[in-house]
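Excluded from the complex is one protein chain; the other protein chains are retained at their positions.
On to chain A.
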Amino acid sequence: MDVKSMKNYLYWLYCQFELITCSYLMEPWEKLLFYTFNITMLLMVLYTAYIFVPVHISTAFQFFLHLIGNQHENTVSIVK
């Protein structure tokens, strides 16, 4: 069953995360604190990305377009 092996794999990945960050050794309230902090940070990063990344990309795109368009106009004027 693919779902079962997928769930096992995800559980194994969670165990690796626990071992690497040493939350395997923490008491339950410490784990709660640690995970809350981590998830809060992650959510804040994702939210910031959601808000700002489209604006930054479109600004950058416009800037480059402007740069190329200006150059094209300049070359056209010299030839004329």
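Heads up, the rule we're going with is that a residue touches a chain if its C-beta (ideal position, glycine included) is under 8 Å from a C-beta of that chain, and two chains touch if they have at least 3 such contacts; residues count from 1.
Simple rule for what comes next: contacts and distances are computed from a predicted model.
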Among "serine C-palmitoyltransferase", "Large ribosomal subunit protein bL17m", "DNA-directed RNA polymerase RpoA/D/Rpb3-type domain-containing protein" or "ATPK synthase", UniProt-listed name of the chain not shown: "serine C-palmitoyltransferase"
Touch with the omitted chain, as defined above, among A:20, A:55 or A:68: A:20
Residues of chain A (touch criterion as defined above) contacting the omitted chain: 12, 15-16, 18-27, 30, 34
